[in-house]
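Note that this complex is displayed minus one protein chain, with the remaining chains in position.
Going by the order they are written in, the chains are A and B; count residues from 1 in each one.
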Amino acid sequence: MNFDRILKVFVPKEYAFFPMFEEGGRVLVSGTESLIKLSTAGTADMMDQYITEIKKFEKEGDVVANRIFAQLNKSFITPFDREDIHTLATRIDDVLDNINTAAQRIKLYKPKKLPQEVAEVAKILFQLGSLINKAMPELRHADKHRESIYRICEEIHELEKKADHYYSLGISALFENEKDIAELIKLKDILASLEKAVNKAEDVADTLRTLLIKMA
Amino acid sequence: MNFDRILKVFVPKEYAFFPMFEEGGRVLVSGTESLIKLSTAGTADMMDQYITEIKKFEKEGDVVANRIFAQLNKSFITPFDREDIHTLATRIDDVLDNINTAAQRIKLYKPKKLPQEVAEVAKILFQLGSLINKAMPELRHADKHRESIYRICEEIHELEKKADHYYSLGISALFENEKDIAELIKLKDILASLEKAVNKAEDVADTLRTLLIKMA
Partner (left out) sequence: MNFDRILKVFVPKEYAFFPMFEEGGRVLVSGTESLIKLSTAGTADMMDQYITEIKKFEKEGDVVANRIFAQLNKSFITPFDREDIHTLATRIDDVLDNINTAAQRIKLYKPKKLPQEVAEVAKILFQLGSLINKAMPELRHADKHRESIYRICEEIHELEKKADHYYSLGISALFENEKDIAELIKLKDILASLEKAVNKAEDVADTLRTLLIKMA
């Protein structure tokens, strides 16, 4: 029984979610910036620094998601379906979680060198983070920004395809050229975490589209 | 507070879910048919064709799941618990997702040859898909078809054990006989995706049983 649908009409909506999602978008941009730096860092010390930064942003992302969940718990009327708010917050958080997994693997595995494809996917993840960040303030008036949010979702899907291309190139190159199997295993794992982060960004776009469809 | 339980008695149920689940079952059968063809394809061109087919069915499965979620959102009274409808749709979708992951890995990794166990697990996945497809129309009168649905769930569990046996055989054979470690890594990953697809089919059976238990 969906009481939201009945009461939505009478009770004022809860606006506290919007600044939290905007904060989530900003943390995501920061995390993907650090990832770009990590993917092109010149020294082990610099790498360590960027890995620490990513871990910090990942924790900030957790805090934002948990604040959204707590708000969800105490809100009577939500601006979108409860479940979609939960999914959106979870998936934005998942992007950074997987970026952090990649960073932790770099720290733990100490690969001899990172292939070019890692830097390419990192750049795309920054673009994805920036697009998600751009969509967040538009949620305040999603009805009015419908066209703009749809366009952002399309751009996210285009970027996902581009990232998938680099991921495939990276994996193929490993299997064809990397004769040190331990290095192959390390880099395959690192690329896989980044690919998963990209997929989570695509999931964010899917959730945004769901929000728009339900508002139609 | 579970208002469903109070209102269920007074308000007509929503029947739109049934044709969607039936569509989901059919898509799953189609996807697993393509997987069998892929597992025994003679040429790289044929393999590419079946991989494309699987990707197409996987997208169709996503569309079906999203339609079920949208229906869930606008339905006042649902024939089963909201959460169980959500779980059932998600898990049916997960079976095809993991089959698609296996297919994409075959495309990306280009293993020299697929072991016999891949074909065996593919055959079992087709049988699992057929059983799930068979259960879907019975959900319309789940009370009357209780015995039949239970039997389908038992068959699914038997098939899962059989698939697990082939998966174990395949992995053991790789570690014992495959001296090309890159090939071992590729085939282990491909078998793991298929195994995950099988486990998701078993999760479908668990969800069906939950539905029946709650109706008792």
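Simple rule for what comes next: a contact is a pair of C-beta atoms (placed from the backbone, for glycine too) under 8 Å apart; a residue touches a chain by one contact, two chains touch by 3 or more.
Note that the coordinates shown come from a computational prediction; the quantities given were computed from them, not determined experimentally.
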{"item": "Option touching the unshown chain, where A:16, A:119, A:169 or A:185 are the choices", "value": "A:185"}
{"item": "Contact residue for the chain not shown (choose from A:44, A:108 or A:215)", "value": "A:108"}
{"item": "Absent chain, residues of chain B that touch it", "value": "1-3, 5, 81, 168, 171-172, 175, 181, 184-185, 188, 210, 213-214"}
{"item": "Residues from chain A at the interface with the omitted partner, ascending", "value": "3-4, 7, 11, 66, 69-70, 73-77, 108-110, 181-182, 185-186"}
